[in-house]
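Can you keep this structure in mind? I'll have questions shortly.
Apart from one protein chain that is not included, each protein chain of the complex appears where it belongs.
Think of it as A and B in the order they're written, each chain with its own count starting at 1.
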Amino acid sequence: MSAPAGGVLPLAAAQADAALVRELVVISGKGGTGKTSVVASFAVLAGNAVLADCDVDAADLHLVVEPEVLERHVFTAGHRAVVRAPDCAACGECLEWCRFDALVTPDGSAVPEVDPIACEGCGVCAALCPLHAIDLEPRVCGEWFVSATRCGPMVHARLGIAAENSGKLVSVVRAEARRAAARSGRGLVLIDGPPGIGCPVIAAVTGATAVLLVTEPSVSGEHDVERALALARHFGLPVAVAVNRWDLCPEGAERIEAHARAHGAEIAGRIRYDPTVTAAQLAARSTVELGGGAADDIRAVWNHVAARWLRGGGHGGGGSAGPGGAGTGHAFESVSTITASPLCVAVR
Amino acid sequence: MIVAIASGKGGTGKTTFAVNLARSLEQPPQLLDCDVEAPNAHLYLRPRILGAEAAGILVPRVDAVRCTLCGDCAELCRYHALAVLRTGVMVFPELCHGCGGCALVCPEGAITEELRPIGVVEWGVAGDIELVTGRLDIGEAQAPPLIRAVKAKARGDRLVVVDAPPGTSCPTIAAIQGSDFVLLVTEPTPFGLNDLALAVETVRALGLPFAVAVNRAGSGDDRVHEFCAAQGIEILAELPDDRRIAEVSARGRILVDELDHVRPVFGALARRLVELGDRRPPTLAAAGGSRAEGRR
Partner (left out) sequence: MKVVVTSTGECLDSPIDPRFGRAASFVLVDTVSGAITTVVDNRDGVEAAQGAGVQAAEAVSRLGAECLVTGHCGPKAFRTLQAAGIAVYTGASGTVADALAQLAAGTLERAGAPDVAGHWA
């Protein structure tokens, strides 16, 4: 039994979530800091986790863990407008209403066409067309998969090109990963998070047990980790930071760690620059499977995070899934301070 | 001419290429930092800020006196941003996408629109380069409206370089659409190749001319080069995998200022892009200006 295209679990599955499944989300703010490489190593070290690749826009984790796809599901989100040309009188009103420049009149044609990439699916043209000549159709945006890997079950997805990247597909991947964990008696989901701080990241972190920020000691890494940290704190989540390739700029690493501590985050460790990381990627392996200095550092980061949040029950700073899998106490504590709880379907 | 610097994968060096290209063009350009969730160009250019303004989404405001609780607005809204109750109409501005439908459909003219800020557009100068930066507020979900506000600052009197967000979904589309040319920055690793293929699909879906730049060449293997050769994609520039380059960048310095061996790479890139711009057919020039970014 799988989730409907909307991605919401049937009740029995939601109740299964009530079993304690912890979620560790690894994000970075800036892309390219090594988060996917770290998650791949964590998957091997954890030994008994479910993997969730929530970087649905540019998923890479599968390149290292080599999933065997067991299930494939179509993902629909939002809508798009389509003009029924024979019924259109070319009055031109819809062109005036559209806020997204999605209605265009190709050369020589009076009848407008909808540009599917620009179309938001807001439905204004369909609702207001005096001749009802515009239809609003559900939009197929991508696919998601349940797979088996050498590290355990994996849920991942592929968002279609130019598709809306709302949190919806990310949420589907997370929900299915939690379900796979509960069903197979695993207590941990490792989430490879998306870059940035927008919709997809919000969907990836909300209600998680803890967040690990993997960053790099460059000015851009410093700048972006501050924003990612602010986001995690905005959602009241426990956060740890690990500076990757720290030895390329030790002063930068120090500054990042000082900032992290000052803003309520812990330091999970530091990972040194090591060519083995790329060598591992080229060999479709995780760094810890090849060994070396960075592998040792990654293992130390894992041990810190696992001991702190991912074992035992209800230690200080830890979270537990509430009934119905409805998020952790931490996420809830800040509900009253969140004035905007944005999750959108059509992010334009 | 508008040149967008994009990539499938994050961290490949888009901002590095955007900034160094901007510094290498004979005529100083405008640089639009559209990576609004994680804008970084200002860290290297250190502009003198001249101005800033809030950017946002137009959300409904319901005049309770005129409202008859007919419910048409809530029925039209696909985002459930309006709830019509016996006691009045509730608006959820954070769910609103600014489509304007509620204001259009209200039979009583009871709905007007006001700006809900989602971030800031800031502009300044670094030498002769004008830098416009978009910065999304923490906790905000929608990047594209802010990206469009940044692009609305583009002026027609000089070349525009757009630093786009990574990926292939709607924020990236908002940044690169309407460009005359897209430069895809990649690295020669499996992750880089995987994401480059996605980015290539995207620019092809948008019908935009494009080419590739390879960063950290030599750090991985040849698969990216083989891919480009097989696909007939021109590689316009390459930066070697060089610890000096990594360190200069990490310190927030501009490569062409500090490293002699890097300067000619960007000089050649700048010349080639201008050449490609001069050669483009007239229809492309029209397409570059057709998206009305400043409409809202």
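The rule we apply is simple: a contact is a pair of C-beta atoms (placed from the backbone, for glycine too) under 8 Å apart; a residue touches a chain by one contact, two chains touch by 3 or more.
Computed from a prediction, not measured in an experiment: that's the story for all the values here.
Taking every chain of the complex into account, the chain not shown here touches A, B. When the whole complex is considered, the residue among B:Val84, B:Cys106, B:Val150 or B:Leu196 that touches the unshown chain is B:Val84.
Among A:Gly32, A:Pro112, A:Pro153 or A:Gly167, only A:Gly167 touches the chain that is left out of the view.
Although one chain is not shown, part of chain A still touches it, namely residues 4-8, 11, 14, 77-78, 166-168, 171, 175, 202-203, 206-207, 235, 322-327, 331-332, 335-336, 338, 341, 343-345.
Against the chain not shown here, chain B presents residues 74, 79-81, 83-88, 90, 92, 95.
Criterion: only the chains that are shown with their structure count from here on.
For the pair chain A and chain B, the distance between mean C-alpha positions equals 20 Å. By the touch rule above, chain B contacts chain A in their complex via residues 8-12, 15, 37-38, 40, 43-44, 76, 78-79, 93-95, 97-101, 104-105, 136, 138-145, 165-171, 173-174, 177, 189-191, 194-195, 198, 201-202, 205-206, 219-221, 243, 246-247, 249-252, 291-292, 295-296.
Of all residues in chain A, only 28-33, 36, 57-58, 60, 63, 78-79, 97, 99-101, 117-118, 120-124, 127-128, 159, 161-167, 195-199, 202, 216-221, 223-224, 227, 230-231, 234, 248-249, 252, 278, 281-282, 284, 338-348 touch chain B in the complex they form.
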